[in-house]
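See below for the structure under consideration.
With one protein chain held back, the other chains of the complex are shown just where they sit.
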Amino acid sequence: MTHKKRVAIDSEPVWRIIEHIMNKSAQLAELRHSLARYGLPPERKPVATGHPQADAVLGGGLRPGSLHEVFVRSGGGFAVLLALLAAGGKSFFWVRPDYEAMEYGACSPNGLLELGGDPQALIQVRTRNAADALAAAHDILACPHVGALLLEIEGMPKCLDLVASRRLSLAAAESGVTAFLLRHGAQAQPSAALTRWQVDSMPSQAKDDDWGNPVFAAQLTRHRAGGLGSFSMKWNPANACFETPDIGAVVAAPADRPAHQKIAI
Amino acid sequence: MSYAELAVTTNFSFLRGASHPGEFVERAGQLAYTAIGIADRNSLAGVVRAYEQWKKLENPPKLLVGARLVFRDGTPDILAYPKNRKAYGWLCRLLSIGKLRAEKGDCLLDLKDLQENRRGLLLIVMPPADAKRALPALAAFKSDVWLAASMLYTGEDRRRLRDLKAVAHAARVPLIAVNDALYHDPERRDLQDVVTCIREHVTLQEAGLKLQANAERHLKPADEMARLFSACPEAVAETVRFAGKITFTLAELGQRYPREPVPRGKTADQHLRALTEAGLRWRYPAGVPPAVAELAEKELRFIADGQIAHYFLTVHDIVKFARG
Partner (left out) sequence: MPRLPTDRLTRKSQFSAPLVISHKANNALYVYALEARAQKLGLYKGQPLANARAMVQPLEVVTADERADAALLDAIADWCDRFTPLVSLDGACGLFLDITGASHLFGGENALLATVIQRIASHGFAVQGAIAGTSLAAKALAHFAPGSIVACGGEAQTIAPLPIAALDCDDKILHALRHAGLKSIGQVAERLHSELSERLGKRFVTRLKVMLGAEEQPLQPRRPLPDLMAEQRFAEPVVTEAVISASLLSLAESLGGILERQGSGARLLEAVFFRADGKVERIAVKTGEALRDPKVMLRLLRQKLDALADPLDPGFGFDVIRLEAVLAEETKPATVSFDSDENARRQVRFLTDRLSARFGEHRVQRFVPQQTHIPEAAGVAVPAQDSDFTGQEWILKRRTNDPPRRPLRLLQRPEEIEAGLPVAPDGPPKYFRWRQCRHDVARAEGPERIAMEWWRKQGLTRDYFRVETKDGQRFWLYRDGLYRQDGFAPRWYLQGLFA
């Protein structure tokens, strides 16, 4: 049903276009879909971590729209902090199977707030198993409006092979969402990730018996687009970014520790 | 090793404290405190009950009388303890200024009011969450001012104590230990929670962070206070020094009758006796009947005990004037 309104412009082609659009709801839907992509940043700038050496080696910072793998013995928070940086105020999806949630603890929004993150931006997805977690990750990576995805997996399940990491990388590249894969109790395998990190916690430095901010011994062991390195990175909650720890900090050599020691996180 | 608790909020701070002033005094006695100070919110209402209980005890701790001044201009709370009787008068005056300014029951004070009426008052500034915000209040007074420190198991007690030390040092003011008590015994925590809900018009379920996280705000033994302040023992010692500076007691608040002209060399009672005898002779020229004499004697003794001779002298003066 067309509604012929009295319009100043009384031209046939204009009317045909209006009729066409008003008649075809399917085309309206199409229009909507393309408009939904409106508002995305035109280029993807690297997200600086705040640690000068790490940023230099990374070529400015973490590349958005790519997959980054983080292997931890302890200090799993490192991956969360990277994801926080990459999310940059947009939504942050944390996906993990039930087992990982039970074993390593549920994410606490208050804890995230204390680290300088925004609990309102956090969405947690708990799946039954690693395969479902991968499926959820793909759903999330398909939405370009997501800030960052953190996928937390224990051990080395079959479904997380080279092909899986390639698919994840492609999905991230397509939408521009930065994806982080946090691996507990696993050894490095062939993967299509852009960067691979080995992380351990380090003693914080502060006066007296007090605490300081968290410090991580982060080794960049694989980097498809650049060099490698070993960094002591301290997180500053007030600025919500990393920084170099104070001079005099001992950089622990993670190689000293046995590879497979099942440290309780 | 002893201690004096100077920050006590009784139930006379309406819907804040959960113990009676008498209970505080009694407990302070049991804990063998050197002194206990009652300081209710913008009020001296609780001190009388405290004094009554204090009188009943054997070897009670010294009772210090003061008020917790709560300001409307953002100044942190300040405990004010009068050194002597005159200072007590200044404190009453200060509170009156605040109360006259306000609607019924309320008391509106500015830091300026305290500055104008602070003679003889010993002041303890209670620091807010950000210790540095106590600096302006500390700077407003040249002497007789302290900065309070409390260790209430907040999880950052040590850090806070360090900050307070720094602020006290910067302001050149001594730190003084307080436990900021809201009740005399930890089992009163439940009641304190309930009155907080009543005050804030919420239910227990809804009250959330309006309630205290723990039950630490009670009178603690001196050795526990010493242990809590082991990083700053001078703050504990300061409480005893502080108490030592105060001489005022409520006993000094007698009924002060204006001085009646009494002839030299005679006391009021003696003068009254002389006048009574003269009057008796005038009334009974034939001789005073023994019953009447006995009654007069009894009454004169009663008057002497009650120290109210002046009143009768005034009456005599008025009658004399009326007659003449």
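Letters A and B name the chains as they come in the text, with residue numbers starting at 1 for each one.
Just so we're on the same page, a contact is a pair of C-beta atoms (placed from the backbone, for glycine too) under 8 Å apart; a residue touches a chain by one contact, two chains touch by 3 or more.
Here the structure is a predicted model, which means the values were calculated and not measured.
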**Request:** Consider the whole complex, including the chain that is not shown, and state which of A:123, A:162, A:188 or A:225 touches that chain.
**Result:** A:123
**Complete:** Of B:154, B:247 or B:267, the residue that touches the missing chain is B:154
**Item:** Chain not shown, touching residues in chain A
**Value:** 25, 29, 31-32, 35-36, 38-40, 74-78, 80-81, 90-91, 101-102, 104-115, 119-120, 122-127, 132, 135-136, 139-140, 143-146, 200-204, 206, 209-215, 235, 237-238, 252, 263-265
**Message:** By the contact criterion defined above, which parts of chain B meet the unshown chain? Give residue numbers in ascending order.
**Reply:** 130, 153-156, 158-159, 189-190, 193, 204-205, 208-209, 211, 213-216, 227
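Note that in this section only the chains that are shown with their structure count from here on.
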**Item:** Rounded Å distance between chain A and chain B, as computed from the means of their C-alpha atoms
**Value:** 61
